[in-house]
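For this depiction, one protein chain was excluded, whereas all remaining protein chains were kept in their positions.
As written, the chains take the letters A and B, and residue 1 is the first residue of each chain.
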Amino acid sequence: MNPTRRWWLDPLFWSAGLLLALTFGMSHLGPLFHALFPEQERPLYEQASFPALVLAHVWIVGVSSAIAVILGCSAGLFVTRETGRDFRPLLETVVAIGQTFPPVAVLAVAVPLIGFGPAPALIALALYGLLPIVQSTIAGLESVPPPSLEAARGLGMSRRQLLWQVELPLALPVILAGVRTSVIINIGTAAIASTVGTPTLGSPIIVGLSGFNTAYIVEGALLVGLLAVVTDLAFERLMIRSQPWRLTPHNRPITSASPASAQMDRGRI
Amino acid sequence: MIQFEQVGKRFGDFVAVDNLSLRLADGEFTVLIGPSGSGKSTTLKMINRLVEHDQGRILFAGQEIRSFREEDLRRRMGYAIQSIGLFPHWTVAQNIATVPALLKWPKARVAARVEELLHLLGLPPAEFSRRYPHQLSGGQQQRVGVARALAADPEVLLMDEPFGALDPVTRSALQTEIARIHQVSGKAIVLVTHDIDEALLLADRIVMLDRGRVVQDGTPRQILLEPASDFVTSFVGRSEVGLKLLALDQVASRMRQDQHIEGPAITGTATLREALSALIANRTEQLPVVDEHGHTIGSIHVADLLDIAA
Partner (left out) sequence: MQAVHNRVLLLLWLLGAMAAWQWPLLTHAPNRLVTGVGMTLASCLTGWHVLILIPALLLGVASFVSPRPAREVVVLLACATWLAGLLAVGGDVARTLANTDSSYSRTSFGGGTWALWVLGWLAAADALGRLKLNPRDTVLVALAVLAPGVVLLFSGALAELSVLKEYANRQDVFDAALLRHLAIVAATLVPTLLIGVPLGVAAFRRAGLRGPLFSVLNIIQTIPSIALFGLLIAPLAALAAHVPLLGELGVSGIGVTPAVIALTLYSLLPMARSTTAGLEQVPAAVVEAARGMGLSRRQVFWQVEVPLALPVLLSGLRITTVQAIGLTTVAALIGAGGFGAIMFQGLLSSALDLVLLGAVPVIALAIAADAVFKLLVSLLGARGQ
């Protein structure tokens, strides 16, 4: 990432702009969709407004991710402290097995246990979203160089100061990589949550699939795809911002939670 | 300043330190030396409670160290380690300011102190203060590490093999540096090493440890001339004791001031060992001695070197 890049060459700027334009302008594209899908009588999804769908989607992803971040970071933090060390192998087992579960199956299994509606979607998303965050929190805290920890203690930092001034800032880029993975997965799973009775950007797609209305599918898919890409690019930017000390010649910022990066790719829904 | 009274430390069944009694004086440069596993690092880390002793008492400024809050105790002691442990996400200036910031010094005072220390350690502030640790060489990193340890003007400086990972040239430069800092500041320094030459060069007092016990405690000269046991002799290097003795003194302390002779000169601040080397290399029995400006101030004769035990 070149920090001197001009804004008009910035993919984040353009994709975010396109997302906003489509969110608020989709309803004016009736003629275009008529031309593209002449066989459809009503090629514009009208059961809910697109801004409302985007908002609902962002809300469910935001809330579930916030829960996942709070719980995931706390759990990762706990098992890397002296008191929680016993629980670390168990947590790592849960994370490893949990991540082999397809998120869509987790979403589906939540329904018989909890019922239809936003609640099972929220809980499934938060639970599944926890896993990469726990993993990256542990990996991030582990990546802090032990000599820096010894020096910090030897110079007289308290445990709290050590955590906030040394461990968390150094772990932050890796933790953010986990949050990024988690949020991107949740954006996709939330789209499918429309099948369990939660209105999201997946609603036009599902309605379009069951009603053979390709226009609806394209409208929903464009928006949810853009939302995911914009979020991913924004996270990339945030991660680079979070590690100014690596933005020097001969050094590369961390852009994925390596060495676990391969692990993080899985679980796309 | 620091006093050990019958201190012991075990790790499981392993006795790291056994019944250690020791008194480290104000302003003294003490070197703890011994082979690996001798308990020298453990002894050092017990002073700032990175390792808690489980027998006896350790006093700092007259009080048992456990009566201090851990952090307060450590902030009164500088700490530098072999692996340096600079904080990678902080600039050089921020790293040096660690303890002053913990002590909540005013910003201006912190900035002034950082600048002063960068000068002291030969790192021009304009060039270095805003760099990140990974942009420094190993030697520069350890200079910053030492500056960080000195930042809040600690009462004692604890150093755990601080130069062990450096190349010989850098190491010797930093040894000279720390000797100078000791002279200028008059601070008590406790340094752990396994390098006998480093100990002989820097120490006012050497405490030699083996398997958790003190085997000898004395000045470098005592260690060389009156080794307490065969262990000490072999640790020092049996065949090189004479040369090491020569290395303890400067030419100026033995030179003859009355004679002025011709030939390749040696400086008064060189060690007698260097003088011997120069005598042999020049196949001569005497050399002129000059001061730092190159003015002849006397001469050194090969016979003067034998006068060592005096």
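Heads up, the rule we're going with is that contacts are C-beta pairs under 8 Å (C-beta built on N, C-alpha and C of every residue); 3 or more make two chains touch, one makes a residue touch a chain.
These numbers come from a predicted model, not from an experiment.
*Asks:* Which shown chains does the hidden chain touch?
*Replies:* Taking every chain of the complex into account, the missing one touches A.
*Asks:* Touching the absent chain in the whole complex: find that residue among A:22, A:111 or A:163.
*Replies:* That would be A:111, which touches the missing chain.
*Asks:* Using the definition of touch stated at the top, determine which of A:224, A:239 or A:254 touches the missing chain.
*Replies:* Answer from the full complex: A:224 touches the omitted chain.
*Asks:* Among the options A:94, A:119, A:163 or A:238, which residue touches the chain absent from this view?
*Replies:* A:94
*Asks:* Spell out, residue by residue, where the missing chain touches chain A.
*Replies:* Contacting residues on chain A, toward the hidden partner: 36, 86-87, 89-90, 93-94, 97, 100-105, 108-109, 111-113, 116, 184, 187-189, 191-192, 195-196, 202, 205-206, 208-210, 214, 217-218, 220-222, 224-225, 228-229, 232, 261-263, 265-269.
Rule of thumb we're sticking to: only the chains that are shown with their structure count from here on.
*Asks:* Indicate the whole-number Å distance between the mean C-alpha point of chain A and the mean C-alpha point of chain B.
*Replies:* Averaging C-alpha atoms per chain gives centres 53 Å apart.
*Asks:* Going by the contact rule set out above, which residues of chain B touch chain A in the complex?
*Replies:* Touch residues, chain B against chain A: 48, 50, 70-75, 79, 81, 83-90, 98-99, 102, 132, 134-135, 145, 148-149, 158.
*Asks:* Across the complex, what residues on chain A touch chain B?
*Replies:* 145-158, 161, 166, 169-170, 243-245, 248, 251
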